[in-house]
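What follows is part of the complex, with its chains left where they were.
To keep things simple, chains are lettered A and B as they appear, and every chain counts its residues starting from 1.
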Amino acid sequence: MDLNDKIPEGAGPGDVELDFDREARCGFPEFIYGAGKSLEQLLVIVPEMVERTGAVLVTRLEKEAGEVLAERFPAGCHDPLARTFQVVGPEREKRGLVAIVSAGTSDLGVAREALHTLEACGVGAELVTDVGVAGIGRLFARLDRLRQADICIVIAGMEGALPSVVGGLVSAPVIAVPTSVGYGANFGGLAPLLGMLNSCASGVTVVNIDNGFGAACAAIRMVNRFLK
Amino acid sequence: MDLNDKIPEGAGPGDVELDFDREARCGFPEFIYGAGKSLEQLLVIVPEMVERTGAVLVTRLEKEAGEVLAERFPAGCHDPLARTFQVVGPEREKRGLVAIVSAGTSDLGVAREALHTLEACGVGAELVTDVGVAGIGRLFARLDRLRQADICIVIAGMEGALPSVVGGLVSAPVIAVPTSVGYGANFGGLAPLLGMLNSCASGVTVVNIDNGFGAACAAIRMVNRFLK
């Protein structure tokens, strides 16, 4: 019976149709969402992307797959904490400056996913870490940096209060990212998600739980529109 | 048919058994939870309490019932915002100092419920209002007052971030009260409740949504134990 051969475990590479027009339409290249894709698929897609566009960003990558990709494509860079693999295109001047603000070490993976996504689109970015609201002095010590940024991506788990505080201190756009860090009544990030949606600082917008990639894309939309 | 006579609308006053031992056992007098009690019942219970203990505090009171009580018992005081009616006993020296901290004008009812409860037990209390995290300078301007307090009751709706910030700034006990103020994904106070339970400031404890009374009782337990 040959159907077993035709249906590989995980969808076959031929099933995937890449969407190279998206950059024209939406302003950023197609990233590869790694979750649920087999290593076989990735080994077909990644070189195809690199060949056509000179660069690639794979997100939500299993560690093992990332290690294989890093071996096969030595020009690329695997960040296991961010769960990304990235081949950066030729150096170009950075546009804008995005501050990626996070509270705890456990939010760092999400912060780095945002960082790599911004880099992949040539947007300037800077991490401002370890500034949780329970030790608010640390945030004030970094306030100058925050106020210089064009956009603040603010990442927080637990009660998700950081975007409210930042939103009250800066006038730039603030994109909030809840993380699933926490336990008990955190309910997988629901607590900070609700907190951020109810932020008392006006004009804070929110993306999905742990979605550092999405926050970066929102920032890229702004940079593409306003700083071209 | 006479059963209709025997079963008044709302439970009859005779159905209620007061628990005068509670003060001995738990350290605070029995308060009257007004919700679901008929005016008839209140008109029986309130004078009975006053006669035996010289004081009374009714909470969760409908405005109309409060107005009738205020008329009948001119020595008492009706606070429609807090939804309480109170007859204060003979003046005695205040024990301790509780700061009742709140973010917005809409949390004021809950704050005042806490205030009246503390007063009813002879505990010193002070309101510190309008110090939400989106304008954090206002909180810092009041920090000295907060640090002098023995206990901070911190009331907040929306994302419920205020207790985390306060908990990181003071070393005294912090009791957080989520309020149902807000709309949309506030879900009747669920958002600040989850936020406070997940507070990144260690040692913050939480009571039920809008439960200014309960927060005050928790403070009273501390004062009774430690400042007798």
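In this text, a contact is a pair of C-beta atoms (placed from the backbone, for glycine too) under 8 Å apart; a residue touches a chain by one contact, two chains touch by 3 or more.
Given the structure is predicted, the values throughout are model-derived calculations rather than measurements.
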Full complex, copies of the single sequence (shown: 2): 8
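Everything that follows uses one rule, which is that only the chains that are shown with their structure count from here on.
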Centre distance in Å when chain A and chain B are each reduced to the mean of their C-alpha atoms: 44
For the chain A and chain B complex, residues of the former touching the latter: 103-104, 132-136, 157-161, 164-165, 167-169, 182, 184-187, 190-192, 194-202
